[in-house]
Every structure is written in structure tokens, then in C-alpha cells.
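Structure below; questions to follow.
All protein chains but one are shown in place.
Here the chain labels run A and B in written order, and each chain numbers its own residues starting at 1.
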Amino acid sequence: MIGFQHYLLLAALLFGIGLLGIVFKRNAVALLMSVELILNAVNINLVAINKYVLGGSGLGQLFALFVIVVAAAEVAVGLALIINIYRLKKSSDVDDFNILKW
Amino acid sequence: MMNASPLLSFILFIPLLGAALIMACPKEKHQPIKYIAAAAALISLLLSLIVFLSYDFQKAGLQFTQTYDWIKDWGISYGVGVDGISLPMMLLTALIGFAAVYASWKIADRVKEFFALLLILISGVMGTFLATDLFLFFMFYEVVVIPIYLLVVMFGSTKRVSKEYAGMKLTIYLLIGSAFLLVALIALFITAKDMLGYPSMNIADLAKLNFALGFQIFIYILMVLGFGTLLSMFPFHSWSPDGYAGAPTAVSMIHAGVLKKIGGYGLIRIGLFIFPAGAKVIAPVIAALALGNVIYAAFICLRQKDLKYIVGYSSVSHMGYVLVGIAAASLISINGAVMMMFAHGLMAALFFSMIGNVYEKSHTRSIEELGGLARQMPRMAVGMMLAGLASLGLPGTVNFIGEFTIFVGAFSHYRVITIIAVSGIILTAVYILRTMGAVLFGPRLEQWDHLQDLKGVEMVPLLVLGLPILIFGVLPFSVMDFINSGVASLLAHINNIMIGGIL
Partner (left out) sequence: MADILNYIWLIPVLPFLAFAAAGTVFIGKPATAAAVSIFAIAISFIISIITAVLVFTSAPGFIYESSLRWLDMPGLRVEMGLLIDPLSALMLLVVTTVALLVQIYSLGYMRDDPGFARYFAYQSVFAGSMLGLVLANNFGQIYVFWELVGLCSYLLIGFWYHKDSAKNAAIKAFITNRIGDFGFLLGILLLLITFGTLSFSQLPNQIGQYSNAAMLLVIGLLLFLGPMGKSAQFPLHVWLPDAMEGPTPVSALIHAATMVAAGVYLIARAFFIFSESAQVMSVIAYVGGFTALFAATIAITQNDIKRILAFSTLSQLGYMVMAMGIGAMTAGMFHLTTHAFFKALLFLGAGSVIHALHDEQDIWKMGNLSGKMPVTTVTFIIGALALAGIPPLAGFWSKDEILSGAFAGSHTILYLLGVFVAFLTAFYMFRLIFVAFFGSNHGGLHAHESPAPMTIPLIILSVFAIGAGLVNTGLTDFAFSRYITVSGLEHHEPVSAVMIISSLVAAAGIFLAWLIYQKQIISAEAIKTKFIPIYNLLQNKYYIDEIYAWAGKNLVLGSSRLFEWLDLKVVNGIVDGLAGFARWSGSKLRLLQNGQIQTYTVYIYVGLIVLLLAAICMSVNAWLI
């Protein structure tokens, strides 16, 4: 029987993969994808908590929808930035994006 | 509240006003800027003279006081006033401030910034001596730091150490000193608030309290660290030679002349006044460290080659006498310490202004390169000789009065230390005469034939600083009576407290 713990475990796993991606990936697109993974892990948690803790009030779904919207906006802005920087630098490696660093 | 006369506030704020006017000037207008600075310093000097001449030393105590509440919740007020101890310091600041403006007359670069900062500096120093409120005192002390840093870094000179290094060292030392003071101030404020029942930062109010001995010792140690650093007490003196060497002439004059004296003034007027019992416990340590100043610095002086280093170390050495006087804490010795601060201020400022003059024309301060200047620059030679003789405590100069009085006062308290300190007069004679010989006397050197002697405005520092050295040296009672009235009432107060209190 799949229960609350399983959802949480899945979410934690997804979060961990996303976190490792953020820490170890150098490609900007891959970083954005990792961020998506973390956000999705949160979404799973939100939905699961809505069902098992709040008893299906729909508040969790509401927040999950918010997160999806914000993530979409974030990806849109992020990709636009990455494409612009790529045109400038011919690279999508974050290590090359150090123009603001002293 | 007594608000007798606003004279002191004028003395305090006219230089600031001058600075504001200068800020409003277009920066190409060099002459008007210099005239504004000179006028502000002159008015301040004249008002100081009026205060000095009309102070009633028979009555003693604080006079010309003005007090307004400022931050009532913390008991902070704007309070100014002078007593016999701050009076000579005020006059000294005004004299040196005026001379410093003229010593910088030849500045051609960033004139506007220079004189604005210089006037702010003068105001700040003046404020510390006039404040009767501890917070105000501390605030003015902090006001001083910023112009000092900027003046050294922007207008200083680089020799053995770079001017950036010198400016940074000077500033950080001042700030470390003030950090100790800030801790002392806050602790004092909180404790005093509990004892008084209401918040107060008034120095006289605080002095009426009888703090526990442990607390007194703790705070006094902090003050010795803070004020001692400012007074270049051994081993916290190393900012002094480097700082003076890097600083432009006017800053060296003000710094060595009066800023340093805030340390001694603070130790007497705040440290000793509010924490007499703590001071008594710590005094032997100060006396022992003072020997480090007197002898150690004098020995180092013997080997210096840069004129500013010589005066820098010699001022460290002379501050040792002041510390001995403060440590002995008798009427005579403190009279001497205050007199010594006054005398040393005049002497050091005169010395630095003469050195600045030579440096400006010859671009060297090395005593190995200079020589025989008495021939080419006889008036400068007279000025430097006067400063040198004052430095070695020759009778007829006001410095002798300071040294002699300290020796008499300290002798019955610290016999061995005083004897060693007196031997400093030999070492001082050795290094001063060696310097004078190397710079002023000896064969004429052709490469210095083009040097012009002092003339016109360049004579102002020599006269403004040189004449008081002689006048007060020949007629010492004319300033000692004031000092004595101030110190006597301070000690009378302390004795009352100590008899009525825990000790």
C-alpha cells in the first residue's frame, strides 16, 4: 500500500537529485532543470500533505499551482538570460559567467 | 542652566562655518579659500585669547559654560565650558590651528578639500577640550579621525613608509583607542544611571559618584589603553613616528601639537577625575611604562635620520614626562603634566612647521643630506633652534617649566623612576644638538644655496608659536596660575570623594 511516507520519500529523492544537480552541474540549462526538479519535489510534498494531513482541503493544490506558475516564469526568465549570455560568451557553462565577480 | 556667554560656542563653530564656506567656494579660487581659512582660524584665536584673558582664576572652576539638552532620554546634553586645565589646551589649539593654516599656505593642489578638512579637524580638537559632556567629548574625538585620515592619505608624503600605510596606521590606532573608550563610556553610563537614578553624561555629575573599586580599576584600565594610545604611551606608540612622517605639515603640527594632548587631558580631566581610586591602583604601571617612553624613545631618536622621525620619537619621549606627572597624581606633578602638554604642543608644532618649510623647498628631510642651513636660511635656523632648545627643556622656554614641575612633583612619589626620567634631559640634549648640528651647522653646501629664507606669511608660524614659548617661559606664572586653579579644584574634589567614600 502506497502511503504518505512513500510520497515523502519520493519527494526527498527528487529534492536530493535536484540539489546534487545544482551543486555539481556546470551547464546553466541543466541547473535550471535541477531547480525544476526541486520545485517538483516540493509540489509532490504539497499535494501529499494536502491529502494526508489537511484531509483534502485543496490548499496544497493551490500552492502547487502557484509554484508551477512561478517556476514557469522563472524558467522563462532564466532561459532568456542564458540564451543572451550564450550569444555573448558562446558558452552555457556557469563558470564562464563570472563577469560580475571581482 | 547657566548660559553665560556663547563665546566658547563661537570658538568651536567658527572653523566649521569656515569649512562650510570653503565647501561653497568654486575650487579654482585658491586665494579666497585660503583667506577664509585664515580668517576663521584668526577669529577663533582672538576669541580664545579673550577667554584666556578674562578667565577668573581666583574663582576657578568651569566658566563660560553653556548647556542645552540634546538627547534627553540618554541624559546627553550639548555642554561647553573651560576650567584651568582646558583653558591652556584651548589656547594651544587656537594658536596651532592658526599657525597650521599659514604653514600650509603654499599648498597648490586640491586647496579646497585641504582647508575644509583642516578647519573641521581644528573644530573637532577644540570640541574635545571644551566639552563638559562625556558623549560630546567622545563625538568630537571621533570627528577628528576622518579628516586626519583623508589629509594624510591625500596630502601626505612617502618616505620610509608610504603615506597610505601611515594614514591607515594612524587611523586604526585612533579607532582602536576609541573602541576601548567606547566600552568604558557605555559601562560607565549604565552603571551611573543605576546609581543616579536618571541618565547623565555630564562629567561633573559622573565625578560625584563613588564607584566600586573593582569597577573603577576596570574602567580606568580601558581609559589608559584608549587615552594612552592617543598619548603614544609605550608600547602603543608606534603610530606616532610613522604617522607624523607620512602626514602633511599642518597635520603633523596639529596631531603632535594638540591631538595627542587629548590623551593626557582625558586621563586627567576624565580618568583621574571620575575614577580617582582606580587611577591610584594603576598609577605605578603607568609610571613604569612612562620610562619606556622617556628613555627608550630618546635612545631611538639618536639613530634617526629623517627629521620628522626625530621629532616623532622625541614627542613620544616627552609624553613620557607627562605620564610620569599623571602617575604621581600630586598637585605639583599634574600642574607640570598640563604645563608640559601645553609647552610640548607649541614646541612640536613649531618644529614641524620649520621642517615642513625646509622640506617644501629642498624636498628632503634627511639630516645626512641637509647641512649648514644656518647660512642660507637664518630665520628658519632661529625657529628650529628655538624649537630644539625648547625640546631639551632649556630655561627661558616654557618646556623647562613643565619638566621641572613634573620632576619636583613626581620625585616624592616615584624616586627611582623620576631619577631615571631626569636622565632623559641628557639624552634629549644629545639627539637634539646632534640634529641641529647636522641640519643647521657645518660647512655650507652649495646645493642648498637656492633655498629661500622664511619671509612674508612663512614668518607667521614662527612668531605665533615661537613667541608664546618665550613669553610663557620667561613669565611662567601667567599660565601656571590658571593650571594650578584647575588642578587644585580637581584634586580637592577627588580628596572629598576619597575621604567620604570607600577608600
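Simple rule for what comes next: contacts are C-beta pairs under 8 Å (C-beta built on N, C-alpha and C of every residue); 3 or more make two chains touch, one makes a residue touch a chain.
What you see is a predicted model, and the numbers here were worked out from it, not measured in a lab.
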Among B:Val311, B:Leu440, B:Val460 or B:Ile494, the residue in touch with the chain that has been omitted: B:Leu440
Omitted-chain contact residue, chosen from B:Ala24, B:Met195, B:Ile426 or B:Ile471: B:Ile426
Touch with the omitted chain, as defined above, among B:Asn335, B:Asn357 or B:Ser391: B:Asn335
Sole contact to the chain not displayed, among B:Ala39, B:Val408 or B:Met459: B:Val408
Absent-chain interface as seen on chain A, which is shown: 19, 22-24, 31, 94-95, 98, 100-101
Residues in chain B touching the chain absent from view: 169, 172, 235, 237-238, 242, 296, 299-300, 302-303, 330-332, 335, 372, 374-375, 389, 394-396, 400-401, 404-405, 407-409, 411-412, 418-419, 422-423, 425-426, 429-430, 433-434, 437, 440-444, 476-477, 480-481, 484, 488
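Going forward, only the chains that are shown with their structure count from here on.
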Inter-centroid spacing, chain B versus chain A (mean Cα positions, whole Å): 65
